[in-house]
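In this view, the complex is presented without one of its protein chains, the others remaining in place.
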Amino acid sequence: MQEHVDIGRGRVARRVYGLDQVDIVPSRRTRSSHDVDTTWRIDAYTFDIPLMSHPTDALVTPEFAIDFGQQGGLPVINGEGLWGRAADLDKALGEVLAAAEQEGDLRVADDCAANAVLQRLHSQPLDLDLLQERLQQVRDSGVRFGVRVSPQNAREYAPALIKAGIDLLVVQGTLISAEHVYRGGEPLNLKEFIGSLDVPVIAGGVVDYTTAMHLMRTGAAGVIVGAGTTTNSTSLGIDIPMATSIADAAAARRDYLDETGGRYVHVIADSHLTTSGDIAKSIACGADAVCLGTPLAAAQSAGTPGYFWPSAAAHPKAPRGMVEAVRPRQLLPLEQLLFGPTPNPYGEENLVGGLRRSMAKCGYTDLKNFQKVDLVVREG
Amino acid sequence: MQEHVDIGRGRVARRVYGLDQVDIVPSRRTRSSHDVDTTWRIDAYTFDIPLMSHPTDALVTPEFAIDFGQQGGLPVINGEGLWGRAADLDKALGEVLAAAEQEGDLRVADDCAANAVLQRLHSQPLDLDLLQERLQQVRDSGVRFGVRVSPQNAREYAPALIKAGIDLLVVQGTLISAEHVYRGGEPLNLKEFIGSLDVPVIAGGVVDYTTAMHLMRTGAAGVIVGAGTTTNSTSLGIDIPMATSIADAAAARRDYLDETGGRYVHVIADSHLTTSGDIAKSIACGADAVCLGTPLAAAQSAGTPGYFWPSAAAHPKAPRGMVEAVRPRQLLPLEQLLFGPTPNPYGEENLVGGLRRSMAKCGYTDLKNFQKVDLVVREG
Amino acid sequence: MQEHVDIGRGRVARRVYGLDQVDIVPSRRTRSSHDVDTTWRIDAYTFDIPLMSHPTDALVTPEFAIDFGQQGGLPVINGEGLWGRAADLDKALGEVLAAAEQEGDLRVADDCAANAVLQRLHSQPLDLDLLQERLQQVRDSGVRFGVRVSPQNAREYAPALIKAGIDLLVVQGTLISAEHVYRGGEPLNLKEFIGSLDVPVIAGGVVDYTTAMHLMRTGAAGVIVGAGTTTNSTSLGIDIPMATSIADAAAARRDYLDETGGRYVHVIADSHLTTSGDIAKSIACGADAVCLGTPLAAAQSAGTPGYFWPSAAAHPKAPRGMVEAVRPRQLLPLEQLLFGPTPNPYGEENLVGGLRRSMAKCGYTDLKNFQKVDLVVREG
Partner (left out) sequence: MQEHVDIGRGRVARRVYGLDQVDIVPSRRTRSSHDVDTTWRIDAYTFDIPLMSHPTDALVTPEFAIDFGQQGGLPVINGEGLWGRAADLDKALGEVLAAAEQEGDLRVADDCAANAVLQRLHSQPLDLDLLQERLQQVRDSGVRFGVRVSPQNAREYAPALIKAGIDLLVVQGTLISAEHVYRGGEPLNLKEFIGSLDVPVIAGGVVDYTTAMHLMRTGAAGVIVGAGTTTNSTSLGIDIPMATSIADAAAARRDYLDETGGRYVHVIADSHLTTSGDIAKSIACGADAVCLGTPLAAAQSAGTPGYFWPSAAAHPKAPRGMVEAVRPRQLLPLEQLLFGPTPNPYGEENLVGGLRRSMAKCGYTDLKNFQKVDLVVREG
């Protein structure tokens, strides 16, 4: 039973819960973490770890993409980011980094200089040739990868990207729907659009059951849950806590599976998750995989090591998300960040190791069954 | 169903909710934010944006009033503030600013020097001629504007203000009722008073259904919900959270509409709202418009740029509210503060853009329908 | 209906609420605060304001006692404090103050030097002659006053105190019961003890219905609710939030009134209340009066101006409560602290003015009826 309360006379709101309120209960025989299998299979692809990188230049340079793919994850490149806009990618990232470092001593909100630099860099036109050239570099490495486009530009850029040999197309805005309507123009109908493509599509973000269900019906292979940022709450008044959003999307997955007699659409959580504990909780709430952002900024191969921003931070008029200092204790090789060893007990490092250990402590050896683990919830 | 709990044996309290606990759920087809209409119509007037300025000299100088009106909002001047008391308005505001800046390094509560300066400046008698002269300046610009008086002085000052050509009279105390009683004097009966005036009246603040209903029955065109300050909680033990207060007042609006067979009284939220997210949530909870304070202190044309105080901060014996540093990342032209662009992702700038985007993400194109959007509530 | 939850299998706990979660709702015609009557009548005495001073040398020197009494409150002297132990009271208080000021830059918990000074000063024997001499000074002023003794020493010291002409005896420990049992000794039976005295007794603190009811049955004129300190939570694991404690004690008062056919025992709240809002909420929850501590430390006539400790802070082995810096914005004459005017909007000054205004905004003109005002409760 969902719980609803009257916030005022005749105005009802549904009770929702965040990952920070939820915990996993180990109540079965423990297993060895060596026996845990974290394989993630989506469409025709198999990944060793259930992790996608958030499509931001803060993380995903060509080097990072190859590195992350070789470690077993799904790297996603921001197709509308700097890869196709900056002739000198390192120089452009360096400018963001310099502006961000100058904000160092101040409260982040006091200065948006780095966001302004991002906006300036993104005002450059997108050079599809340059983008294709850089994608080729990743393709040459042999790793599977995806490219993110915004819903607005999906129709325009998709053909060139598919020609560049991408494995997955990611259609991602902070919050999208299956059909985007605007006066005096043709609505974007994702179902028609996805049906016209040759590559599998992951689409999102969504935060509720209905929109998740609609996105599943478009033929998407995966649906992203969460806005990938935390500033929607203050800028839009929209911020459904992730425990509820993930569980609702998992319910849509179940209902859609029944409705179609067998089509399984993956639920991928993306909302400023910061620790291996968050990864484990996301899967326990029903996610099939996790889109990771801030924790990967501790990788030596990240675009701006130690700093993160979600792709929506570069919006020209109304950014959602910030260039923020992640302040890892030190920068690490990506392999060590994912698999350890580490002296850090906070789940900020050894990210996959933490997930494996969580599953093992609870007696589960695969991700799908771990979605059934017992949960508890704390108040507020 | 409203929820009540026993706080102790036989002592019942009603559960109430704050805007910080509430969020908006997007669950329909998304729209373009260009298709959103934010028009606010009250009485005979039409405003492009559903925003009223809190009647404080911290914001509303003659220049600000004209600027805010030209941007589409309803500027409200504090009729009992410094416009009619300080021969040199700039100098007076400069004195407050200087005292406030000296408090800069300390916890705000440690020093009330700026409040004391306000009290001193307000101890000057009100010169109605001076006030009328300054109001004429705003009137000459052609913008619609309102003037705020306290319930105590409404009867005395209203005639002169109406003669000065104001468009709306705002009768505002932190907390008022339809009838103010005092021993050995004639009670102020707002119904009689409003009935005797030629201009529409907005009255408040109120925080509950009953008082809102009583105020609606006085003939007011609009009712202000909220005390416009947050210090009532510690000074009076009174501080009903806004999600509940707004929803209750909206219920009173609905019931009064039914009772009268069609009179629609506007609900205007005023309680230290700080972001575009707060504006969107207020309307989603049932408000027709929002009275904005602190965020407007980032306007270059504000009375004391970067600092805010509610009108009640100047009370001679028991102020409610404080001269406080708002600390915007930078001062902006009012137009940019309201409509962007901005690199700031926190909803502190591009205030109307944030509202439009929130509505568009939820698939709504007008304010009235946006009051029906789904809500969720988080615990404590 | 009281609410109970299972914190674990078969282990039930009752839901309780703090004053910080509770607020008062104004829903009637507003009144003028000039029409409010704050008279408090207990036993044969009438006080203009419903305030008792916490019995601590941090506040109550002979000067303060007279001052507080003349302002209309009930000063209570700590009969087991320094009045009867320190030949030079000012010097002793100066030693505490000096130790407390040295702690200034550190987290209070880092250093308990001032508490240690208190313990040393309290290790001096109690000189009843000296105490009586100082009490005489208060008595000469003509104000009504009480003296506090601990339950352990009540039998020993009461005769001398009554001989000194005190108006009320206050038997106060952090947590007491009607009967204190110890092996191999005679239990202290408060009913017998109180029955043997010629002066009315106020006893406490208690935090629950049952103990409050038992104390009422001892013949006490008033019962103190709350432990007068906040460190019981970490030292003893005992800390019932005050909204519930006060409401429960008020229920005991009601039931005892019925049981006796008319004996009305006063409920006095004492638990680190810090603002006029707390005073108003305490009465709204059911208290007849409030025992005030920290806010009075801003009085120029306080024992250690700017610093406060509850009487239990001097316990030789296990103090409850701390010498703490209250950090008022400035020291004030007691009259101004109680009645204003003030530029401070936080309810830290104009303490009685805040209460009067709260009552007036809610449409109440006497304390007894204000106990019926509507309440709301916020989560966590």
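Here the chain labels run A, B and C in written order, and each chain numbers its own residues starting at 1.
Heads up, the rule we're going with is that contacts are C-beta pairs under 8 Å (C-beta built on N, C-alpha and C of every residue); 3 or more make two chains touch, one makes a residue touch a chain.
In this text, all values refer to a predicted model and were calculated from it rather than measured experimentally.
**Student:** With touch as defined up top, name the shown chains that contact the chain not shown.
**Tutor:** A, B, C
**Student:** Touch as defined at the start, partner being the missing chain; which of C:Asn115, C:Thr218, C:Ser311 or C:Thr365 qualifies?
**Tutor:** Checking each option in C:Asn115, C:Thr218, C:Ser311 or C:Thr365, the one touching the absent chain turns out to be C:Asn115.
**Student:** Which of these, A:Thr30, A:Gln102, A:Ser196 or A:Thr260, touches the one chain of the complex that we don't see?
**Tutor:** Considering all chains, including the one not shown, the answer is A:Thr30.
**Student:** Of C:Ala65, C:Val147, C:Ile176 or C:Ile246, which one is in contact with the hidden chain?
**Tutor:** Only one listed residue reaches the unshown chain, and that is C:Ile176.
**Student:** Touching the missing chain, which residues of subunit B?
**Tutor:** Touch with the absent chain occurs at residues 379-380.
**Student:** Tell me where the left-out chain touches subunit C, residue by residue.
**Tutor:** 5-18, 21, 109-113, 115-116, 118-119, 175-183, 185, 187, 207-211, 229, 231-241, 244, 313, 316-322, 379-380
**Student:** Considering the whole complex, not just the chains shown, which residues of subunit A touch the missing one?
**Tutor:** These residues touch the chain not displayed: 1-3, 15-17, 22-32, 34-35, 209, 243-248, 250-251, 254, 275-281, 284-286, 327, 329, 340-348, 350, 353-354, 357-358, 361-363, 374-380.
The rule we apply is simple: only the chains that are shown with their structure count from here on.
**Student:** Return the distance between the CA-based centres of subunit B and subunit C, expressed in whole Å.
**Tutor:** So the centroids are 39 Å from each other.
**Student:** Indicate the whole-number Å distance between the mean C-alpha point of subunit A and the mean C-alpha point of subunit C.
**Tutor:** 55
**Student:** I need the residues of subunit C touching at least two other chains; which ones are they?
**Tutor:** 379-380
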